[in-house]
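Once you've had a glance at the structure underneath, I'll fire off some questions.
Here we show just some of the chains, and they stay where they sit in the whole.
In order of appearance the chains are A, B and C, and numbering begins at 1 in each one.
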C-alpha cells in the first residue's frame, strides 16, 4: 500500500549522512521502526507526513504523495501523527485539542476515558505533566481515524501500567480500523506485542527488515531453558554465594559455587541455562 | 484656511461677519502657511487663504492656484516679550544683556515673523553678538511657547499679545514693540483659491476681510493696515 | 468642549488597525515562514515608512494622492473616491505610515511559535487559513496585543501626516491630535490641557483594560 523510495541529505552523528530508503508497507500492517538515536526515524515519519521534503517517490494506495517536485500537502494525506515532542495546541483545552481535529464528541470522550484524562479535559496543556501531554497527543492523532498512523515514541514517557494499557488500546484500534501503523519504539517487548514487522534503521539505511520473532526470539522451544541476563550482584549468604541476575525486568537469585563466584564479574552479560523438565504454564 | 497668527483676531472678525451675513457659514482651518499652501496646491477644499506673508499667496498665484492677485489684508508688527518683568525701554538693545541667555525667534527661513526678527537684529547690528543665544521656533506660536518657558526673551507677533492669556503682560515691563524701521513690514496676503472660484460666499468673505470694518478689528489686535 | 475629534481619532485608529491587521497578516505570515532571498528586502521596505518625518511623508503622500498623480487620478476617476482632505484619505495614509508597527510584532509572534504545533494542525487536515486563525494567532496573544496596541496608539498620536493630507476639516479630518496641536498653536493652553487629559484618560483606560484582560487570559492558560 505504501511504496516509498526516497533519499535525503542529513547531518548525521559523524558528518553528512544520506537517508536512503526503499520500503513497501502493506495495508493494515503494524510496522515498528527501530534503530539508534539519530538514525533517521523521526525524519522518515516526517517525510511520510509531508512535513519535510525529500527526493524520490512516495505512493500510497493508488495516490501519489511525492513525485519529483510535486508533494501532496500534509492536509490531504490521511494520517495521524504523534510527535516526539507532543506539539499540543496551547490555546485549547485537552478536549478542544481533540475536537479541533474532528467534531466527534463521542470518540473524544472514549479516547479520554481510555487514557484516564477524562476528569481533566477542561485543562490547558501548559499545566500537564509530560506523560499526560503524551497521552493527549496520542488521542489527538486518533481523532481523525486516520488511514495511516505515525507514532514517534508514543509511549516513552509513560509508566508500565499505562503503557500496557495503551499498547492494548493501539492494538484494538489497529485491528478495528485496519489502520496502517508505523511506530518508532525502542522497547523490544512492545515491538513484539504490537507489530508484525520491524524495520531497523542505522545511519539512514535499513539494516534489518524482519518479523519481530526473528529479531527477538532467542531460543526455539527446547528442553533446555536459556535466558540472557545481566549479573547484577554476588552476595554471600551464610556460606554460599548467591548471584542476582536481571532477566528482563525480573530478578533471579541463583546459588553459585565458589569457583563460579570468583570467575564471574558484576555487570557481565550471562547466559542462564537449566535443564527443565516439563515447564508448565499457569 | 488661515495662518495661526490671525486666529486671535478671527473670533471678532467672525462675529462681525455674521452680523452682516447671517446666512453664510464659515469653516475655519488653522495651520502653518507653508503647509496650507502645499495643500492648496494639491487641491485642498479651502476657498480663501489668509497667509502670514505674501510669499505663499504669490507662489500660488503664479501657479494658477489662485484666482485673485494676492492683496495685503494686514501688516503684522513685531514685539519683544519677556516673561519676567524687565526694563524694556531700551528697546531691542536689551538682547545683549548678559542676564539674557536664550532668545527665541521664529525660524527666519520658514516664518515671516522670524525673517523680520532677523532683519531687525541685523539692522540693529546686534546679530553677530548674540548669535549663540538664538533658538528657533517652528512657528510664531512655538516661539511664544519658548518665550513663556525656556527662553528669557522672544521676538513674537504683536497680535499674539492680544489673546486672552497674554493680557497679564504689561507694556514696557514685559513687552515692547520693535522699532518698525528696523524691518520691512510683515505684509499678510489673502487670495481666493481656484477651489473657491465658484463659491459666491468666498467672495463675500474676501471683500469683508479687506473692508474698512475688518481693518479696524485688525488694528485692535496689533496689526497695521495698509 | 467637543467630543467629535476624539470620536474621529478613535474611529481612525480602529479602522486603521483593522485594515492594517488584515493586510499585514498574510504578509507577516509569509515573512515568518519563508527563507526566500528577497525576505530581507521586503522586511527593510516595510520599515521605511517611519524613516521620513511624518510631515514630509505627508507631503509625499499628498503628492501621490493628488489628482495630478496617476494614483490619485485612478482613485478619483475609476473608483470615484476622493482621498485627499477626506476621512478615507486619512485611513489610507495612516495605514501606510503605521505599517511597520503592525508587521514587525506579528512577524515576531509567528516566528516564535512552536513549528510542530502548526504542523500538527496541518496534519489534522486544517488549511493554512484555519491554522492561522485557530492555532497561530491564539497562541501569540501578547505579540498580537503589542501589534494592535502600538498601531492604535501611534495612529491616535500621529498628526504630521494627518494634518498634511487631512487638512484639518472639522468633523471630517480634524482628529484629536490635530485639534490639540491647533490649540497649542493658537496658544489656547487651557483647552489643550483639557483635551490632552481627556485623551490620556481614555487611552489609559483602554490600554489598562486590554492589559488586564491579557493578564487574566494568560493566567487561565496556566502560563
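Basically, contacts are C-beta pairs under 8 Å (C-beta built on N, C-alpha and C of every residue); 3 or more make two chains touch, one makes a residue touch a chain.
Remember, it's a predicted structure, so these values are computed and weren't measured experimentally.
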Tally up each chain type across the whole complex and write it as a label-plus-number formula. A x2, B x1, C x2
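Here, only the chains that are shown with their structure count from here on.
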Other chains in touch with both chain A and chain B: C
Based on mean C-alpha positions, which chain is nearest the centroid of every protein C-alpha shown? C
Could you work out how far the Cα centre of chain A sits from that of chain B, in whole Å? 85
So, what's the distance in Å between the C-alpha centres of chain C and chain A? 50
Which whole number of Å gives the spacing of the CA centres of chain B and chain C? 36
Could you list which residues of chain A touch at least two other chains? none
Interface with chain C, chain B side, in the complex: residues 1, 4, 7-8, 27, 29-31, 35, 38-39, 42-46, 139, 141-142, 144-145, 160, 163, 165-166
Which residues, counting only chain A, touch chain C once they are in their complex? 49-51, 73-81, 83, 85-92, 100-101, 123-124, 126-127, 140, 143-144
Considering the complex alone, what residue numbers of chain C touch chain B? 55, 59, 62-63, 65-68, 84-85, 163-165, 167-170, 182, 184-189
